[in-house]
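First the structure, which I've put down as structure tokens, then a few questions once you've had a look.
Note that one protein chain is taken out, while the other chains of the complex remain in position.
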Amino acid sequence: MEKITSPYKWGMVIDLDRCTGCGACVVACQAENNVAICEKKEIAEGRNMHWLRIERFWVGEYPDIRVRFLPVLCQHCHDAPCEPVCPVYASYHNPDGLNGQVYNRCVGTRYCGNNCPYAVRVFNFHDHEHAWPSPLENQLSPDITVRSRGVMEKCSFCIQRIRRVKEDAKAEGRMIKDGEVQPACVQTCPTEAMVFGNIADPRSRVSRLSRSPRRFRLLENLGTHPSIYYLKGGGREHV
Amino acid sequence: MSEPEHALAAKSAVQLNDEMLSSMRTPTWRWYGLAFFLGAVVAWGISAFTYQMMTDLSVTGLDRPVMWGIYIANFVFWVGLSHSGTMVSAILRLSQANWRRPILRAAEAMTVFSITVAGLFPVIHLGRNWVVYYFMPYPNQRGLWPNFRSPLLWDATAITTYIIGSSLFLYLGMLPDLAVVRDRASGWRKKIYAILAMGWRGTAREWVVFRKASTLMAALIIPVAVSVHSIVAWDFSVTVVPGWHSTIFPPYFVIGAITSGVAAVITLMIIIRRVFHLEEYLTPLHFDNMGKLLLVICLLWAYAYFVEVQTTWYAHEPIEWEVWSFMAGKYTPFLILMLISNAVLPIFALCFKKIRRSVKAMLVITVLINIAMFIERYLIIVPSLSHKNMPFIWGSYSPSWVELSVTAAAFCGFTLMYVLFAKFFPMVAVTDVRELGVRHSDIRLGRTEVHTISEEE
Partner (left out) sequence: METLGIFKDVETATRAVDGLVKAGFSEETITSLTSAPYPDGVIVKTDQRTWFRWMSMAGGIFGACAGFLLAAGTAYVYPVQTGDKPIIAYFPTGIVTYELTMLFSMLGAIVGMFVEMKLPPRKERPYDPAIADGFIGISVSVSAGDQTNRAESLLKESGALRITREETP
């Protein structure tokens, strides 16, 4: 049983000093990945379907209030707590370093959702078959399924985009160029706060940024080894 | 030997048979009424579950981050309750305590029915129940297998083992009694009991093999019981959820299960004694001894709980302490009820012989213990999930009518299975109790007659 290896290890860097909290990434993700449009009631019940959320924290007292934004998405941990607990292998680790979710294998035990310390996994509590009032269903991407009820979903680093670029690169007999594949959120970010690429390549932009002295990762003490590095303010203020 | 066993020894075998098998007489309208009521609640629960399965899981109270709620609390509670029979029966068999004899059957039956109810909940709480067969390891044309690294698969294996093991244990214990029932029955009933009794005649050789098999099964089922609840505990303790990731969970859950189980057996004994007029077979002596067992196990539970909180408090890891104080703050009345019913009250009260021998007091104590154990399961699951590592996603949960209906149906389903069992099968271990009569003798020692029960060395 040889281990399947890959020259790619996808990673992301999010520069919190550039993030304005505009939320364009959230909308882009929703548009790209057929994420269900939720009603107000669902969101109030804690059942929103956003794959990417902007956490907003107020710091300080009036009139000295500041606000911090933290975009949280699936961290694609190298030692993901969500993967070993799925009884049917719906959550698994991809040789590219991605945490994969197989929608049609998911039975809906929600163990992975419980075990994710970042709480980035969302579950289809509601039946979202009709979440796109006509004619919005024309906007759905054909590269990715529309998930049924009872299935867990989460950010996949836009694996459909990665796949398409991989196929193009393979057809041309070359490696993927740095910056060629961009998930929807990275593509949309107006301040280029989000950078995506191959961390295994030491010369890629994301690799260089991930070596910045401003870097930190979320909940590092849990030993999940996330693939996302956050950059923040010279070490004085972490979120 | 005590008074009650002496009184029993004076009865004839026919009389003993009649009294112990009285639960199997023709059902009264009261029995039908009870069965109908229980069946109605079960039907209501089934329809609530069907509604959930046809709509979606939004009819429950679950959300992000509390993705497991009262269904899983039920699961853990019923698995815990299933420790009743095997632990009580097996431990008492192996220690050869004579007072076990009238209790065994009720306890063993309780195990089988509660593990059956427990096994339903992992299917009920699924998002896509109709593909639950993905869990099963069978060779298929896509070459897929389930993930045995997942504690849920360990659950499936353990619960399958335990259901089969405890059913066999119950059946084995019942074998000679089924022969007695077969001999007293007629018509279609006789045919069915004859098949179940497998032609048992009670020859000396059959008894030898039977006794050895009972001891072996008792010795085998105890490790299974311990492993089943440890595996259920691992569902929680192998995660990174704060408040769950604790090495004390497996022994703590096993102790909690034994507490819950012993208390439930006592409750059941009280009910059976009253309903089937078995006052001479389930005497204050039996409650006294079960009360002592309960006292020991409640002390152990209180110790385990103390240790868990004390280590959380002392190390004061921020997120762990946050989870504990959130739970203590939001669910204070439940927490206090749980501590009083599970620790303070039993430990105090069960020290007194008078209380242990009082059937009414034992009923109150044991019912409170089981209520407290259910609360305890809930308080382990929900608060930890509500306040996980990322405060932006802290949430809350309260069960919906669907979940409460299914919970009620579980309780009534268990009771209904028990009621049906008592009607068709011997509820007291008839031959076991009669063995006391066989071994009883009054021996003249010195100036008095001593009532004795002989045991081989």
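We just call them A and B in the order they show up, numbering each chain from 1.
One rule holds in what follows: contacts are C-beta pairs under 8 Å (C-beta built on N, C-alpha and C of every residue); 3 or more make two chains touch, one makes a residue touch a chain.
Note that the coordinates shown come from a computational prediction; the quantities given were computed from them, not determined experimentally.
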Residue, one of A:Ala36, A:Ala80, A:Ala119 or A:Ile228, that touches the chain absent here = A:Ala80
Touching the absent chain in the whole complex: find that residue among B:Leu172, B:Ile192 or B:Leu339.
-> B:Leu172
Residue among B:Ile72, B:Met217 or B:Ile393 touching the omitted chain | B:Met217
Touching the hidden chain in the full complex, which residues of chain B are there? Just list them.
-> 12-14, 16-17, 137, 143-150, 153-154, 157-158, 160-161, 164-165, 168-169, 172, 176, 179-180, 182-184, 198-213, 216-217, 220-221, 223-224, 227, 231, 431, 434-435, 437-439, 454, 456
For chain A, residues in touch with the removed chain = 1, 3, 78-81, 83-84, 86, 89, 91-95, 225
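The rule we apply is simple: only the chains that are shown with their structure count from here on.
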If you average the CA atoms of chain A and of chain B, how many Å lie between those two points?
-> 44
In the complex, chain A touches chain B at residues 42, 45-48, 53, 55-57, 70, 72, 81, 84-89, 105-111, 113-115, 117-119, 121-127, 148-152, 218-219, 222, 224
Over in the complex, which chain B residues touch chain A? Could you list them?
-> 55-58, 60, 62-68, 122, 125-129, 131-132, 134-135, 144-147, 149-153, 156, 235, 238-241, 385, 388-390, 392-393, 395-396
